[in-house]
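For this view, one protein chain was removed and the others were kept in their places.
The letters A, B and C name the chains in turn, as written, and every chain counts its residues from 1.
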Amino acid sequence: MSEGIILVDPLPRTLDLIMEPDVRARLEKLGRLVISEDAPMSDAEVDDLLPETVLIFGQTALPRERLDRARKLKGVINVETNFLPNIDYQACQERGIWVLTPGSAFAAPVAEAAIGMAIDLARGITAADRDFRTGAEQYGLAANTETFRFHGAPVGIIGLGDLGKTLRDYIRPFRNKVKVFDPWLPDEIIERHDCQPASLDELLSTSQVVFVFAAVTGENQGFLGSREFALMKKGAAFLLMSRAAVVDFPAMLDAVRSGHIRAAVDVFPEEPVPADDPVRKMEGLLLSAHRTGGTVDALFSIGRMAVADAELILRGLPPQLCRRADPALASRLRSKPVSVT
Amino acid sequence: MSEGIILVDPLPRTLDLIMEPDVRARLEKLGRLVISEDAPMSDAEVDDLLPETVLIFGQTALPRERLDRARKLKGVINVETNFLPNIDYQACQERGIWVLTPGSAFAAPVAEAAIGMAIDLARGITAADRDFRTGAEQYGLAANTETFRFHGAPVGIIGLGDLGKTLRDYIRPFRNKVKVFDPWLPDEIIERHDCQPASLDELLSTSQVVFVFAAVTGENQGFLGSREFALMKKGAAFLLMSRAAVVDFPAMLDAVRSGHIRAAVDVFPEEPVPADDPVRKMEGLLLSAHRTGGTVDALFSIGRMAVADAELILRGLPPQLCRRADPALASRLRSKPVSVT
Amino acid sequence: MSEGIILVDPLPRTLDLIMEPDVRARLEKLGRLVISEDAPMSDAEVDDLLPETVLIFGQTALPRERLDRARKLKGVINVETNFLPNIDYQACQERGIWVLTPGSAFAAPVAEAAIGMAIDLARGITAADRDFRTGAEQYGLAANTETFRFHGAPVGIIGLGDLGKTLRDYIRPFRNKVKVFDPWLPDEIIERHDCQPASLDELLSTSQVVFVFAAVTGENQGFLGSREFALMKKGAAFLLMSRAAVVDFPAMLDAVRSGHIRAAVDVFPEEPVPADDPVRKMEGLLLSAHRTGGTVDALFSIGRMAVADAELILRGLPPQLCRRADPALASRLRSKPVSVT
Partner (left out) sequence: MSEGIILVDPLPRTLDLIMEPDVRARLEKLGRLVISEDAPMSDAEVDDLLPETVLIFGQTALPRERLDRARKLKGVINVETNFLPNIDYQACQERGIWVLTPGSAFAAPVAEAAIGMAIDLARGITAADRDFRTGAEQYGLAANTETFRFHGAPVGIIGLGDLGKTLRDYIRPFRNKVKVFDPWLPDEIIERHDCQPASLDELLSTSQVVFVFAAVTGENQGFLGSREFALMKKGAAFLLMSRAAVVDFPAMLDAVRSGHIRAAVDVFPEEPVPADDPVRKMEGLLLSAHRTGGTVDALFSIGRMAVADAELILRGLPPQLCRRADPALASRLRSKPVSVT
C-alpha cells in the first residue's frame, strides 16, 4: 500500500506479545517494517530512518527538531499506552501527525475483574472460601449475616473513562442506581450512560459499592482520605482499580481494618508489595497484584487497535480506536501512566 | 377483605425471617392469622381450623380426607419452597386449590453468586488473593498465564429453570455464546432466551464455562461423571450450584485435582462437609458452603411473593409469582428440595 | 413415539396455515393423525376416535360425558387461540388433561406494529406522507410543530399480558418511564418489568403515549370513556390494539376529532367497518383493519408452539409455551377471544 517505513520500537512490549499472526500480517502490508525489540532503537538509526518513516509504533523520543525532518510521518502509536513527555505534542498537532494510544484495550479486562471483585465483596466469596479451608465455614443463612446483594445496590463510580463506561455496561442487568463523580465530564455525558452526576461526598455517603477508576493528576493525589472513607456507609465495598496515588493508602487500610468498609485493591503505592507488608494479613481486603489489566487478550487488543488505526491513517482517514494525545490534557497527567496496565 | 382463617405453619421458616413489616401488614389484611412457629401446628388444631381456612402458609400435611373438610381452602403456599409428598396434589387440583411455592426467590441470589464465581475461576481472583497472602503473588502478565476472559467465552448451562434464565440475563453484556442442555424444555424456549439447544456432550466439549443448575430426579443422579468431565476442555470452569446429586462427586474432584478443569461448588453430598474432607485443601476449587441462595433478601422475597399471590387467589385471580405444583412433574422429583436453598 | 390418535380439528385454521413442513413432520411423529379441515369433525367421528385419542388440536366440544370416555387424552390445544365454553375445564383439570392455547403467538407481531404506530403518531409519519401526496408537505422544523420524540416520552400500558410485556421489551432502548395499570397483576410483576404500577387515572393523566392491550371481561367494557379521555394530556397518543369493547368508541373519536388526542386503532366495534363510517375521513387517526396480529409468521408460530408443547405433554412433562386455561379466569372472560387475532 505504502512505500514508507514503519518504525517499530515497541519496548517494553514486543510485537509477539501484542500482535496475533493475522494482525502482524496486516501490519506488514502497510509499509517496510524496521523493528527494534531487543533494545530501544538507537538515536542514530531513528535519525536515519525518519525522513522515510510514515508511522512509528512505540515511545520513540520526538522533539520538534526531529519532527522537522520527519516530513512523511503521519502517526505515532504508543503501544506502551502511556504518553511520556518525550514527544512534542504541540508540534505533532501543528503538522497533523496523529499521536495515539490504544490504552482502552485494558478497559474490558479490568472492568470484568472489577464486577467479579464487587460481587466477591458483596457476597463474601473469597472470604468464605478461606473460611472453608480452615474449617470455619458457615452454611446457608448463617453464612450471610454480613453479605449484601450486588443486584440493586447503589453504586458509585469515580472516573467515567473507558473503564468506567465498560463497567457501567457490564453491570446493567443488575439494575443498580449509579452515581458518577468525574470533574472532567459534563453532566450530559454522565446521563447518557444512565448514571447520575454527583459530588464526591454525595457519592461516597450513599453508595454501597464504590469503584475508583480515576487517573492521577497533579491536583488529585490522595484525594480519597480518612475524611472520605468516614463518609462511606458502614459495610460498603470500595474497589481501587486505578490509581493507587489517588488514595491515601494508610487511611484506606484503617477504614478496612476497623471493619467500617471492605475493599478490593489491584494497585499499590509500591509494587511489588514488600514481603512483610501488613496488607497480606488483613481481613476485609481482597488482594490483586496489579493483574486485572495485563491479560493475554488485552495485549493482543493493543496490537489490533494499533494496526486498525494505522490502516486508516495511511488512507488519510481519522483513527477510530485509539485515544489521541490531547496536549492540554497531557500536561495535567503526571508521568505515571494514565491508563491501566 | 376475607373473613377466613389464614393458617400459618411455616417451619422451618418463621414469619419474621420471610416477611418485612410492610409485607406482614399486607398478610394481616387477608384474614384472621393463626400462627404456629415454635412447633409444627398440631393435627388437632389443623383439623379444628380447616373448615374455615382459606389459605395455608406452610408444609402442613393435606391428605385427601383433610381436603374434603377444607371446603373454603383456596391455596397452599409452601414457604419452605419444597414440595413434599404429604399433600394430595391430585385432590388439590380437582378442587381448584392452588398449591404453590415461591422457590424462584432463590434464583437471583444464586445466579448473582454464580456469575461472581465464574469470573473468579476465569480470572483467578480467589486464588490470587490466596497467593498474595503467602507472598507468592505474581504481577501483571505473569499473573495471567492461566487466566481467561469471561467476556466472549463459550458458556454452557445445564438446566434452564428460573436460575438458569436469571443467569442468562445477568451475563448478557459479556456476549458469550450460550448453549443449553435441558431435556425438559423445548428448543423454542431455549432459543427465546438467546441460547442454543445442545446435547450434553456437545455442551461439555465446547464450553469454556459450564453452569450446573439441574434438579435431581430419579433418573438423572450422577449423570455428570468421569466420562463427562473428560469431555470438557482443558482449563474449563465447572460451577456446581445445584444439585450435588447430579454429579459423581469423586469424579469431579479427580478432574479438578488433575488440573483438567477448575470448579466452584456450592452444594455437597454431605453437609456440613466433614472436617477432614480433602476438598478443604484442594487447589483449583472455589468452596462455598451452600450459602449462595440463603440471603436475607431471598427470604424476604419468599414472603413477598407468597403474600402477593395470596392476595390474587383471594380475589379469584390466578397467582403470578409462585410456581404451581405439577402433579406430573412432582412425581419425578425426589424427596430432596427442588429449588435451591 | 406414541401409538395414540392425534385428533386434528383446527378450523377456522388449517394445518398448512399454522405449520411449516418441519413442524408438521414433528407432529406426525407424535401419533396417528386424524384430520378434519374441510368441516368441523362430526360428533360421530369424534365419539368414535376419543377412546384412543391422546391429543386434540382444535376447538372440539368436550363436555364431561365425552371426557369420561377419553381415557387416554392428555391435552387439548386450541389453535384458534380462543377458549370457548364448549369444554368442561373443571373436568379436564380433575383428570390432569392440559387445555392450552398458543395465543401468545400474536404478542410479538402486535407489539412490533404497536411501536411502529406509536412512533408514527409521535413523529407524524403517515400524516406527513398524506400531506406530501397532496402537495401540502412542510420541511424541517416547520414540519415538526406538532411532533414529539417517542424517546423518553412517558408511556402508559393498560394490560401487561404477553403483548404488553413484549412491547415493554421492544421499547427499552427508548428509555421511557413506563406506568402500568393492570388490576390482575401484583405490583411485584409490574416492577420486575421495569414499570411502575399506577392507577388508571394517574396513568392517563401523565402519559404521552398510552397503549391499550386489555382483555375484555364482564366488568370492564367501555371503561375508557369520555371522562378518561379528558384526563389525557393534550396531544398525547392513544393506541387501541386490543379490545375495541374496553373503549367507549364514540368518546374516543370525539377526543380525536377535537384535537385533544391522536390515536391509532387496530380493532373496531364492528368489523368490517361500514363503508360510510366517518372514521375513514378523520385526521389524527391512524387506521389499521385488525391486521397487526394476523401475520404469516404468527400463524406458523401457533403451530410451532402447539407441537412443541404436545411433545412435552406426551413425555409426561409440563407444557412450556402455551397458556393454560384457568377455569377461574375463563369464567371472567366473555365469549369473544381473549387474545389478539
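One rule holds in what follows: a residue touches a chain if its C-beta (ideal position, glycine included) is under 8 Å from a C-beta of that chain, and two chains touch if they have at least 3 such contacts.
Predicted model only: the values in this text are computed from it and were never measured.
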Contact partner of the left-out chain, one of C:143, C:200 or C:251: C:143
Contact residue for the chain not shown (choose from C:183, C:250 or C:294): C:294
Contact residue for the chain not shown (choose from C:24, C:123 or C:193): C:123
Interface residues of chain C (partner: the chain not displayed): 17, 108-109, 112-113, 115-117, 119-120, 122-123, 125-126, 128-133, 135, 137-141, 143-144, 147, 149-151, 169-170, 172-174, 271-273, 275, 280-281, 286-297, 299, 341
Interface with the undisplayed chain - residues on chain A: 90, 93-94, 96, 184-189, 304-305, 308-309, 311-312, 316-318, 320-321, 326-329, 332
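Keep in mind that, in the parts below, only the chains that are shown with their structure count from here on.
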Topology of the chain contact graph, where touching chains are joined (line, ring, star, complete, other): line
Interface residue overlap between copies chain A and chain B, same or different (over half shared): same
Rigid-body rotation angle, chain C and chain A, from Cα fit (steps of 5°): 180
Centre-of-Cα separation between chain C and chain B, whole angstrom: 33
Chain A and chain C: spacing of chain centres that average the CA atoms, whole Å: 50
Chain A and chain B: spacing of chain centres that average the CA atoms, whole Å: 38
Chain A, residues touching no fewer than two other chains: none
